[in-house]
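Just one protein chain is left out here, and the rest sit where they should.
Think of it as A and B in the order they're written, each chain with its own count starting at 1.
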Amino acid sequence: MKRDRMPYIPPAERATPDLDSGKYLLMWQGPQHPGITGNMSLRLVIEGDTVVDCETHVGYLHRGFEKLMERRSWMQNFPLVCRIAVPEPDFNEYCYAAALEELSGIQIPEKAVWLRTFSLELMRLASYLMWIGGQAGSFGHGTIIQWSATMRDYVLDLFEELTGGRIYHMYIIPGGVRGDVPAGYFKHVLEVMDTVQKNLDDIELVMYHNAVFKLRAEGLGYIPPDWIDRYGITGPNARAAGIKRDLRKDLGYLAYPQLEFQPVVGSKSDAFERARLRLQEMYQCIDLIRQCIDLMPKEGPFRAKTPNPLYWKVPAGETYVAAECTRGEYGFYVVSDGSEKPRRVAVRGPSYTHAVSVMERLVRGVNIADVAGLMVSLHTYPPEIER
Amino acid sequence: MDIKDFIAPFAVWKRAFEKPFTVKKPIDERPGAPRYRGFHINDAQKCIGCGTCEAICMNKAIDLVPAAGYAAKEGDSGLRPRVDYGRCCWCALCVDVCPSGSLGMSNEYVWIDSDPEVFRYTPGVEAKPWDGSPLGYRRAEGYRLLEEQRVEMPELDYKEAVQTFLELVRGYSRQQAEKEADRCVSCGVCIASCPAHMDIPGYINAVREGDMQNGLRLLYETNPFPEACGRICTHRCEEACAIGTGGDPVAIRWLKRYIADQVELADYGKVLPRAEADSGKKIAVVGAGPGGLSAAYYLALLGHSVTVFEKDSEAGGMLRYGIPEYRLPYPALDKDIGYIESLGVKIERGTAVGSAVALAELRSRFDAVYLSTGLPAAYSLEVPGDKHPRVLDGVAVLAAATRGEPLGLGKRVAVVGGGNVAMDAARTALRNGAAVDILYRRRKEDMPADPDEIREAIAEGASLVEKAIPLEVRDAAGAIAGKQALFVWNEARMVQKEDGKRPVPEAIPGAVHEDPYDSIIAAIGQGPDLSFIGEADRLELRRFKPVVDGFGRIAEAAAGAAAEPGAPASASPSKAAAVFAGGDLVNDRKDAISAIADGHHAAQGIDRWLDRKGS
Partner (left out) sequence: MNELAERLARRYDAEGWHEQRKDLASISIPALRVRDVLAWLRDEEGYKHLSFITAIDNIERGVFTLTYTVRNHDTKHSLMVHADIIRENPVVDSVHLLWEQAWTYQRELKEWFGIDCPGSPRKDEEFVLEGWDQLPMMRRDFDSLAYSNATYAERPGRVTHDPAAYMKAQLYPEADQ
C-alpha cells in the first residue's frame, strides 16, 4: 500500500462514509506524537467535530529488533532489548534476562532479585510521571508536565547514579544486575521519593480536582468489562474496569511476594478512572520502593556467574516471561535452538491491542479534541507494537 | 463536580514564587554521575590489544588499530581499540568484558564539533580532555563477565605425592576441561609467544565444543608431543594470556593434555594426516629427543624416509631422562613417540653417533642429516672440591632414576641451582626419603624454574635457601670421610649494580656457612657435547654452537665456494649431505617446545633444501 492512496475500509462493522458527500472530513492525526505516545498515526473520519471512524497506522518506530536479535549473541542482545520501549526500557531487560536465566538454569542471587524489583518500581514511577504529564497536556494542562517532567528527571538522576545511564539503564543483565547501589544512594532515593510524593499531592489537587479535566475525561473511552478478555486488555486499563489482575500478584515474580501491596482496582472504566487509578499506582510505587529499601539484604553478591559471554550457548527450549509494566502485560517469548544466538525472540507489548484494536473502537463518537486525551488514557507506546 | 474542582486548580500559583528546578547551563555545570557511561577512556599501557571489546560490541563500533608507541610484542598485540561514536550505544559491555580492566568510561558527556570524523578516536592513545578521569563507569567490584579463576587442577596431596612417583597432576575431567576452555576469549595473543605458534584458540575451542578429534588435528599441525607438552611445557603462552591480565591465565597446557588424553592412540590415525607419497629421500636425525622426533614426524609427513639415531636405550631424550615420571609418566611419552614411529620413522636405539656410527657415514648414506643432540653435559660447580665423590650431577641423577638404578643419595641432600633440573633433582631426592635443601645464589623470584615446580618442591618438603653462593666442597672429617661432604657457602645480599639490569648477589663478608651433606647435587646448567663433529666434517661452530641459516642448515667451513641454497648438488665442494641442527643445541630458549618448533621448522627447511637441490 502506498500512503498516497486512500486506505481501504473493510465493510464489516465499520463506517463507510461517503467522502464525496462533503459531510465527512478525512484527516490524519500523527505520525508526530498524537499525545505523549510515540510516533503513530490515526486516520480519522470526522463528521463535524466527531470522529466516526478510525484506522491506526503503525511502523514509524519499527527497527526490526526481533530480526536483529537473531543475529546477535545472547549477551549482545542485552543492550539491544531496552530500546524496544523507550520510556520504560527496564521491563525489556528484566523479561529478556529472566527468560535467558530460566532457559539456562541460572539462579540469581537474592540481592539481585531485590535490586531488580527496586529498579523496576523506580522505572514504573518514572514512566507514570511521563504519562501524567502527557495526560494533562493532552487536555490542555501545560503546567502539570512541567512538574512531572521535573520529577521524572529526579528519578532519572537516581537511575544515572545507580546505573550510569538516564534513559537506557542496561542494569538488569542476564545473571543479576551490574552493580550494587553506591554509598548513600538509598538516602538520596528516599529524599527524591519525598519530593515526588509532595509533588504528586500538588498534582492531585490541581489536576484531579479540576473541572476541565473532569468534564473532558469522565465518561471518555469507556471500556466495558466484557471487553477485557475479548481484546486482551491488561494492566490499569483492565483494572479500571474492575478486573483485579496484576501479574506482580498473579505470577509472583522477583520479590513481589514479599512486598505488601494490593492491586489498585477501579470500576468506572473511563479515562478519568484510569487516570485516577494510575495516580494511586504512583503512590503505590513510592511505597513499594520504600519497602524494597527496607527489606533488601544489605550485603551479598548481586550477580550469578554466567558462561563466557562470547560463547554462551543456551540449551534448546522456549519460554515466555511476562511482567506487569505500567501498561499491562509485557512479555518476552524466547526460543533457543541450543546455539550461540536466539532462534526467535518475540516481544509482547500491551499497546499491541490497546493502541490498535481498542483505540479504533473507542475513538468512534469522540470529539476530535479528545482523541489525544483518549489515546494517552490508554497509555500506549507504539514501539512495543512494531519492535 | 463540586466547588473544589473550580478552586483547586488555582493552587498552581503558589509555585510562582518557588525556586525553579531548572539548571542554568552553561552557567551551572552539571557533571555526569560518578558511574555515568560517558566517553571511553583506556589505560593504553595496561591494554594488551586482545580485541575482546571488539568481539562483544554488538554495534561493531570498535576497531583494533595499530597505535603509535605500542609495538607488537609478546603478550601485547600492539593494537588498541578505536571507538566509532557513530555506532556506539554506550552499553559499556566492552568495559565489563575487558580482561585487563584497562577500558573504562569517563563521566563526560558533552563534546561538540562540526566535523563528524573526530567522533572516532582511540582512547588513551589520542589525548582527550577526559583522559584519566577518576569518575565514570567502571566494572563494579565483584562483577565480571569473564571467569577470573582457573578451574583447579586435581593434584595428589603433597604428603602422599612425595611417597611415590605417581603423576602428581591428575588431569581435568570433561566437565572441568570444558569449564576451563570456556574462559578463553580466542583473542590469539598467546600464539606469538608459543615457540611452535600452536593454534591455541583453535584447540581450546575444540575442547569447548567437545570435538577432540579436531582438537588433536590442530595440536599435531604444529606439535607432535601433545601428551608431553600438555604436562611439562614451559607454557609461555599462559604468560601472554589476555585472561591472565586480570586473573589466572587460561590453563592452556592442561587443556592440551586433556585433548591428547581423550583420544586413544589407536584412533590417532583416523584423524591425523599422512604422507601423500613417498619422496624417495632418506634423512638421518641424530638424537631422539623432542626436537629430533618432531623433525622426524614432519619429515615423515612430507614423504621422506627417516631414521633417528639415539645413544640411549630409549627414545625421548630429556623428556624421558631429565623429567621425572611424576611429572611426565612414561606411558604418556610412549604414546607421543609411538605415534611418530607408527608413521614409519625408524629409531635406532642405543646407537651413538660418533662411536657406533660416524657423522661422515650418515652424510654419505642419507640425503640430509638433522642434529638435535641437546645439552647432555652438566656444568660443574667450579669451586674447590667440586670433584668430591659426593658431588653429583643433577641430570645424571635424574637419568639414573629413569633407568631405575639405585641412587644412594643418603639422608641429607643439597641441590645447588634454581632451574627445573634442580627442582626435579630435589623432588626425586625427596621421593628417595632424603631431607633436601635447595641452595640458590639469587632470590626465589629470580629462579629460572617454572613457578609451579618451585611451589610444588617446597610444598613437598624441600627447604629453599636463597642467596647462597657456593664457596667450596670439603671432605667430611673422621669416619665419614669420603661418604659425606661439607658444603661451604657464603650468604649474599642483592645489589643493584647497574640500572635496568637485574640485581646481582654479593657475598656478605663473614657470613659463611658450612653444612654436611650425604650428597650435593649440582644442577646449574648443561652444555652441548659436540665431540662427534670432527674437523673433517668442516661444520662451522661458534662458541660450541652450530651456525645455522634460515633453513636450519649448518654452515660449512669454506673450502672452496660454500654451497649456496639453490645451487646444484654437483657444485657443492662436498659430496656429503647437508647437515641441519636445532633444539637446545642451537636456540637460547632451551625448552622442549622450542626444540619441537625447531624440529618442525627444520623439517620444512630440509624439504625445501632437498627440493631446490633436486631441481
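Keep in mind that, in the parts below, contacts are C-beta pairs under 8 Å (C-beta built on N, C-alpha and C of every residue); 3 or more make two chains touch, one makes a residue touch a chain.
None of these values were measured; they are calculated from a predicted model.
S.K.: Taking the complete complex into account, which shown chains does the hidden chain touch?
M.R.: By the stated touch criterion, the chain not on view contacts A, B.
S.K.: One chain isn't shown here. Among B:Ala140, B:Ala192 or B:Ala555, which residue touches it?
M.R.: If we include the chain that is not displayed, B:Ala192 is the one touching it.
S.K.: Quick one: which of B:Ile41, B:Leu79, B:Ala414 or B:Val436 touches the chain that's been left out?
M.R.: Missing-chain contact among the listed residues: B:Leu79.
S.K.: Who touches the missing chain here, B:Gly51, B:Pro470 or B:Pro505?
M.R.: Of the listed residues, the one touching the omitted chain is B:Gly51.
S.K.: Go through chain B and note every residue touching the omitted chain.
M.R.: Touching the chain left out of view, chain B contributes residues 49-51, 54, 62-66, 71-74, 77-79, 84, 86, 117, 120, 187-189, 191-192, 197, 201, 550, 604.
S.K.: Under the stated touch rule, tell me which residues of chain A contact the chain that is not displayed.
M.R.: Interface residues of chain A facing the absent chain: 1-3, 7-8, 10, 12, 58-59, 62, 64, 66-68, 70-71, 102, 227, 229-232, 234, 245, 250-251, 317-320, 322, 329, 331, 333, 335, 343-344, 346, 348, 352-353, 356-358, 361, 385-386.
Going forward, only the chains that are shown with their structure count from here on.
S.K.: Any idea how many Å lie between the Cα centroids of chain A and chain B?
M.R.: 56
S.K.: Within their complex, state which residues of chain A touch chain B.
M.R.: 72-73, 75-80, 143, 147, 150, 153, 157, 160-165, 168, 170, 178-180, 182, 202, 205-206, 209-212, 214-215, 301-303, 305-311
S.K.: For a test of understanding, state which residues of chain B touch chain A in their complex under the given definition.
M.R.: Against chain A, chain B makes touches at 1, 4-6, 8-9, 11-12, 15, 21, 32-37, 52, 55-58, 89-93, 96-97, 105, 136-137, 140-143, 145-147, 182-186, 208.
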